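Heads up, one of the protein chains got dropped from this complex, but the rest are sitting where they should.
Going in written order, the chains are labelled A and B, and every chain counts its residues from 1.
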Amino acid sequence: MVDISLTVNDRLYEISIDENMRLIDVLRDELGLIGTKEGCGEGECGACTVIMDGEIVNSCLVMGFQANGSNIVTIEGLKKDGKLHPVQRAYIEAGAVQCGFCIPGMVLATKALLDKNPNPSDEEIREGISGNLCRCTGYNKMLVATKKAMVYMKGE
Amino acid sequence: MKLNMVGKNIIRVDAEAKVTGEALYPQDIYLDNMVYGKTVRSTKPHAYIKVDIREAEKVDGVLKVFTYKDVPNKNEHGVVLKDHEVFASRKAIRVGEPIAFIVAETVRACEEAYRKIRIDYEELPAVFDPIEAMKEDAPKIHGDSNIIYHYKLRRGDIEEGKKKSKYIVENVYKSPMVEHAFLQPEAGLAYVEEDGTVVVVIATQYPHYDREEVAINLGLPEEKVKIINTNVGGAFGAREDITAQIHLALAAMVLKRPVKVIYSREESFLAHSKRHPMIMKYKTGADENGYLQYMEAEIIGDAGAHCSWAMNVLRKAGVHATGPYVIPHVKVDSYAVYTNNPFTGAMRGFGATQVPIAHEQQMDALAEKLGMNPIEFRMKNIFRKGSITATGQVLVDSVPLDRCIEAVDKSFKFSQLWKEGK
Partner (left out) sequence: MKKRGIGIGVSFYGTGYGNGFPDISRAKARLLPGGRIGIYCGVTEVGQGAKTAMIQIGAEILGLTEKDIDLIHEDTSLMPDSGTAAATRQTYNTGNAIKIACENLRSKLFEKAKVELGLNSTAGLVLDSGEVVLSIFPQKRISFKSLSEIYKDEIIEAEGEFVAQTTTMDPETGQGAPYWPYTFNACAVEVEVDTNTGIVNLLRATFAQDAGRAVNPHLLEGQMDGGFAMALGYALFEDLKLEKGVIKNNRFSKYLIPTAMDMIDVEKIIIEDPEMTAPYGAKGIGEPVIIPIAPAILNAIYNAIGIRITELPVTPENLMKAIREAGVNK
């Protein structure tokens, strides 16, 4: 067992975990944050994307102990005071959600993209979410959503 | 007709739960006192098997290893033919076929027990090519013949059609086996309610079918089985056949504890069906004016080791083999064939996604011979309101294929570009 402390969605957790645990296991099994999904276990699909110290990571490729001292945002951390994050709102309005399993990771990847580049081109959006696989939507409505979110985020 | 709701871009009612991470899929559900399952699967495509679970059951934390001997009623399931075993008994017929289901207090104990399961395989000759499998002396997967189904479509007189055809195009096309690759790997859990009702929580395309299968296997009346269908992380046909439902229900019923299983991506590839690969031999003829006169096709579909929807898929391929065209003389033979390949079943388009690889290229090849624009050639031959299909069906209503083609042509400027390209 190993003791770690990490901040998840603005809350500090000090926990003792098995050293074999991946970050995704810590989030889901220990903290109950089941919005983070596992789609492949090898960092290819992006369903387990979380934001760690400002960067998107595949939480299936990060060991739990490696997250010691880090600041993590999961999908549960985007809605603040009952208000959806602009990216969440845009995804809903653009019809970018189908089965939903890729969506937590996709929304976080989109947020991370827009935080760094508030005016991405279509190509930059495609590249920004290219680490996240979706089998339902063909991604085009996600481009629409990202452009909507760009406008919403500027308005805030 | 003035409509207030139909035709409107109503925002998906399930969208908010999905963007906030609140939407639950089976892997997201945790119950008190829950234990975990792991499936042991065949690594050989065709072999007699002997399974020794004794060492695995001794592993600390292991509650039980289930095999075919533990299935209370029928050890079989299947959407059309009951040719899947819940657990392979005597013989494994494909790689990935379930042989045992380990249940333990922890995932780690499951993994340890998994390594201690001993399976002796006595390998049998196997067949992987459906054309080989159709031969009389081929190894048999089930019963006396590997040919599951033969669909015949006959309309008009092929010889007459050939005579009238100035241009004939002949080709063999092959479409591949395809994986659905939905993002949510199979997962589920089962538990028993106070009154003895067995509840299976799963992501499925057809909960009432799952209930029927589980009830039959466990020997329970249907009202004592309940399926809870959670959010479904994509399906595309791959969640029609049974995967973990029966294993989970059986384990929960016997152990009286909630049992959960989550498949890895690699196991998901093994667990569900694939798209039928097809070999499609086509001959298509048109007269000098560009009207289709005949089409002859032989379609062989690889069902793999279980029938699943093979008959229905090859039937659908046969019915759709002409494409959306009026052809007076048609002969189609489609076959569904067992092999020792991974089993194939429903996947988006269900046989009708394979045949257009052939018929649409045949159309372009004929148009080229006629010196016609592919759209002009199609417009001469397509189904319209009142057309009769090769099966003799009258298309009485809602046949706007002409409008689809015209809309594409206009916006894409297909005909204009084609003309300029010449």
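We adopt the following convention: a contact is a pair of C-beta atoms (placed from the backbone, for glycine too) under 8 Å apart; a residue touches a chain by one contact, two chains touch by 3 or more.
Note that this is a predicted model, so its numbers are computed, not measured.
Note that the undisplayed chain, when the full complex is considered, contacts A, B. Shown as candidates are B:I147, B:V178, B:I216 or B:L255; the residue that touches the absent chain is B:V178.
When the full complex is taken into account, the listed residue touching the unshown chain is A:C99, out of A:I4, A:M52 or A:C99. From the set B:V95, B:I147 or B:I216, the residue in touch with the chain omitted from the display is B:V95, counting the whole complex. One of B:F87, B:Y151 or B:Y191 touches the chain omitted from the figure, and that residue is B:Y151. Not every partner is drawn; the one left out touches chain B at residues 1, 3-14, 45-46, 94-95, 126, 128, 151-155, 171-179, 181, 197, 204-209, 211, 223, 225-237, 239-240, 265-266, 269-270, 274, 312, 315-316, 318-320, 323-324, 332, 339-342, 346, 348-350, 352-353, 356-357, 359-361, 364-365, 374-375, 378, 382-383, 390-395, 397-401, 403-405, 407-409, 411-412, 414, 417-418, 421.
Taking the complete complex into account, residues 39-40, 42, 44-45, 95-96, 98-100, 122, 125-127, 129-143 of chain A touch the chain not shown.
We take it that only the chains that are shown with their structure count from here on.
The centroid of the Cα atoms in chain A and the matching centroid in chain B are 32 Å apart.
Residues 9, 11-12, 14-25, 27-28, 30, 180-185, 231-236, 262, 264-265 of chain B touch chain A in their complex.
On the side of chain A, the complex with chain B involves touching residues 28-29, 32-42, 45, 47, 74-76, 78-79, 84, 88, 91-93, 95, 97-104, 107, 133-136.
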